[in-house]
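Heads up, the thing below is written out as structure tokens.
Every protein chain except one is present and positioned as in the full complex.
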Amino acid sequence: MEKREEISGRLKSIAGHVKGIDGMVHKDAYCIDVIKQIQAVQAALNKVTTQILEGHLHSCLTTAVRGEDANERERVLKDVADVFEMSSKV
Amino acid sequence: MEKREEISGRLKSIAGHVKGIDGMVHKDAYCIDVIKQIQAVQAALNKVTTQILEGHLHSCLTTAVRGEDANERERVLKDVADVFEMSSKV
Amino acid sequence: MEKREEISGRLKSIAGHVKGIDGMVHKDAYCIDVIKQIQAVQAALNKVTTQILEGHLHSCLTTAVRGEDANERERVLKDVADVFEMSSKV
Partner (left out) sequence: MEKREEISGRLKSIAGHVKGIDGMVHKDAYCIDVIKQIQAVQAALNKVTTQILEGHLHSCLTTAVRGEDANERERVLKDVADVFEMSSKV
């Protein structure tokens, strides 16, 4: 995976953020403030996804599409379409 | 564009759906019912986007990535990453 | 519905936008440009939904919650939670 360390750093930070939100819940924070923090986590996850996808397009997908294995080509293109479709449902 | 007639048919149907929602507004329909119809339109638009993207991956993107113009290759990959990023914001 | 004319105007404009996108499809526009226009329509629909919901909260929901019919109160609160849940899936 491209930019592995940067992505890993972001994921660690997101896991910490989620734990912090759990702390807010225990301190009986205002519901709306908790929801806003969850939305911030969602935005951070979207950024990680975009970054992973960009790396994927430039590495795996490019290699497969330039390769001669038509099945493999089809598989990586379908994967990208699938994650795109799923992204509109979460 | 691949499947042009099918995509055009879906867009015409969506435009009609939006006009129907305007009719509901004029008949003072229950707000929640109007919102649910708008959400149905959003889901239909997501399907059109996925379908266009699939065609794009199999045609333009495949052609560009298999081609020898590195700038063009970069451009189409960036376009896909951009629409993916934007899709998480609408 | 509150701000009925403004909402109706937005919906008419959105229906026109969708028809314009159909025109782009027929003129064989670049797939990515078509997808970006669809995303603009979705952002506009989100604005309409938020506007309708705001009006709903201040009118129907406020009336029901201040009323003495516990079933009706429950029903309107459930409706708002439902559209919120659905909104994360489209």
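Order of writing sets the labels: A, B and C. Residues in every chain begin at 1.
As a convention for this text, a contact is a pair of C-beta atoms (placed from the backbone, for glycine too) under 8 Å apart; a residue touches a chain by one contact, two chains touch by 3 or more.
Values in this document were obtained by computation on a predicted structure and should not be read as measured data.
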{"item": "Hidden partner interface residues of subunit C, rising order", "value": "46, 49-50, 53-54, 57-58, 61-62, 65-66, 73, 77, 80-81, 84-85, 87-89"}
{"item": "On subunit B, residues whose C-beta touches the chain left out of the figure", "value": "88-90"}
{"item": "Residue ranges of subunit A at the interface with the undisplayed chain", "value": "1, 4, 7-8, 11-12, 14-15, 18-19, 21-22, 25-26, 28-32, 34-36, 38-39, 41-43, 45-46, 48-49, 52-53, 55-56, 60, 79-80, 82-83, 86-87, 89-90"}
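Convention: only the chains that are shown with their structure count from here on.
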{"item": "Best-connected chain pair, where connection means C-beta pairs in contact", "value": "B-C"}
{"item": "Inter-centroid spacing, subunit B versus subunit A (mean Cα positions, whole Å)", "value": "21"}
{"item": "Of all residues in subunit C, the ones touching two or more other chains", "value": "89-90"}
